[in-house]
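Missing here: one protein chain of the complex. Every other protein chain is in place.
In this document, chain identifiers A and B correspond to the written order of the chains, with residue numbering beginning at 1 in each.
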Amino acid sequence: MFALEFPSIDNLVKWPEYLFEGTFAGFNKISLILVLAMLIPTVLFLLAKRDLVPRGIQNIVESIVEFVENQIIMAAIGPEGMKYLPLLLSIFLFVFFGNIFEVIPTFQMPANARMANPLILAVVVWVTFIGAGIKAQGFGGFMKSSLVPPGTPAALLPLMMLIEFISTFLLRPFGLAVRLFANMLAGHILLVTFGVLCITLWTLSPLVVVLPFSFGMLVALTGFEMMVAFLQAFIFALLAAVYINLSIHAH
Amino acid sequence: MSLLLIIAAEGPAKEADNPILPVVPELFWSALTFAAFFLLIKFVLLPPVKRTMDLRAEAIRSDLDAAEAAKASASSAAGDVDDQLAGARAEAAAVIDAARSEAETERQSILAQANAEVAKMKELAEADLAAARSQAMDQVRPKVAELATSAASKAMDRTIDVEAARPIVDSYLSNSN
Partner (left out) sequence: MSALASTASQVIELAQEFTPAEAKANAGASSAGFAYGLAAIGPGIGIGYLVGQAVQAMARQPEAAGQVQTTMFLGIAFTEALALIGFVVFILLKFA
C-alpha cells in the first residue's frame, strides 16, 4: 500500500545485551533504563538542600513527597497509611522514571513496556498488601474478610470464596502488572507507528503533503504519552494504596 | 487481500518470543534496581527530606502560635489603655464633682452667713424697736397714771393719792400691753 515496512515486535521491544551476554544478568537497554530510573531520583534527592524555605530542586523533591502523601496515601488510606510512604514513593518514582524514557530521545523506550518490571512491582505490592492484612487482622481474620463477602448465603459460600480468592489474590497483581505493561506497550507502538509513517511519507514525494499532519500527530501523541507516563505511575501507586487499605480495614 | 496474506506469510521466519512473557535478565535487573531504590528511599533519601518538611511545619506552627500570642497581648494592652482611659475619665469626673460640691458648700456657707447677718440685724432692729417702745411706755406711764387718777377723782369727787393708785394703773397697762 504505502510500502510501509512496519518493524516486527521483536525490533520494537527486544534489545541486544551489552554486558554479561547470555547469562541471567544480561545487561540491555531495559536494564540501563532501570538503573537510570533508580539513579535520577536518587541524585535529585541528594541535590535537594535542607533549607527551611525550599528553592529549586528541593522544591521539586518536596512537591513529589507531598503529592504522594496527599493524593495517594491520604486519599486512599488515611493518616495511618503514612508508614507506607517509602514504599509508595519509591513505586511511584520508579514507575514514572521507567515510563518517561518513552519520550526521551535516544532512549525512546519505556522500561515498563517489558513485562519484567511491572511484574516485579506487582509482586512487591501483592506481598505488601497480604502482609499488611495479616499484620492488621491476623491470618484467619484477613482470609475471612477478603474471601467471605458480608451477607453471603451459606450455599453460595464455596463459589464466592473461589471467586473472591481469584479476584483478590490472582487478578489484582495480574491486573496491576498488565495495566501498566499494556498501557506503555500500546503507547510505544503508537509512537513507533506514527514515526514509521512520518519516515515513509518523507520518502514518497506525492504524499509528502500529508506529512505535516502526521508529524503534528506524532508531536501531540508524544505530549499525550508524557501524561500517560505520569498517570500510569499515579494509578499504579494509588491502586497499591487502595489494596493496602482494603487489607488493613476489614469490610 | 492476497498481498496482505503474502506479507503475513512472509513474516518472521523463526518463531518470535512471546512479547508478554518476562525474560530472566530483565526480571533480575528489575528486582535488583527496585530493591536498591526502595532501600535508598527508605533509609537514606527520604528521612532528611521528611525531617526538613516536619521542621518547616513545626516552624510554621510555632510562628502561628507566636502570632496568636502577640495578638492576644496586643489586645490585652489595648484593654489596659481602655482601663486607663476609663480611670482618668472617672478621676476627672470625681474632681469635677468635688469642685462642684465644694462650690456648693461655699455657697451654702456664704448664704448661711448672710442669713445669719440678716437675722442679727433684724434682731438688733427689733431690740431697738422694743427698747424704744418700752422707753415710750415708760415716758407715757406716769402721765397715764396721773390722767387716770385725776379722771377717777373727778368722777368720784374725792382725792385719790396718785402714789397709791400707781400699782393699779401699772398692772392695767402691763395687762393691756
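As a convention for this text, a residue touches a chain if its C-beta (ideal position, glycine included) is under 8 Å from a C-beta of that chain, and two chains touch if they have at least 3 such contacts.
Values in this document were obtained by computation on a predicted structure and should not be read as measured data.
Undergrad: Give the residue, chosen from A:L36, A:M82 or A:A182, that touches the chain omitted from the document.
TA: Considering the complete complex, A:A182 is the one touching the chain left out.
Undergrad: Among A:V61, A:A76 or A:A229, exactly one should touch the missing chain; which is it?
TA: Touches the omitted chain: A:A76.
Undergrad: In the full complex, which residues of chain B touch the absent chain?
TA: 1-2, 4-6, 8-9, 11, 16, 18-20
Undergrad: In the complete complex, which positions of chain A touch the hidden chain?
TA: Residue positions of chain A that touch the missing chain: 8-9, 71, 75-76, 175, 178-179, 181-183, 185-186, 231, 234-235, 238-239, 242.
One rule holds in what follows: only the chains that are shown with their structure count from here on.
Undergrad: Using Cα averages as centroids, what's the distance between chain A and chain B in whole Å?
TA: Inter-chain centre distance comes to 73 Å.
Undergrad: Could you list, by residue number, the parts of chain B that touch chain A in their complex?
TA: Counting only chain B, the residues touching chain A are 3, 11-12, 16-17, 19-31, 33-34, 36-38, 40-42, 45-46, 48-53, 55-56, 59.
Undergrad: For a test of understanding, state which residues of chain A touch chain B in their complex under the given definition.
TA: 1, 8-10, 13-14, 17, 20, 23-28, 30-31, 34-35, 37-38, 41-42, 45-46, 48, 50-52, 54, 58, 61-62, 65-66, 85-87, 89-90, 93-94, 111, 114-117, 119-121, 124, 181, 185
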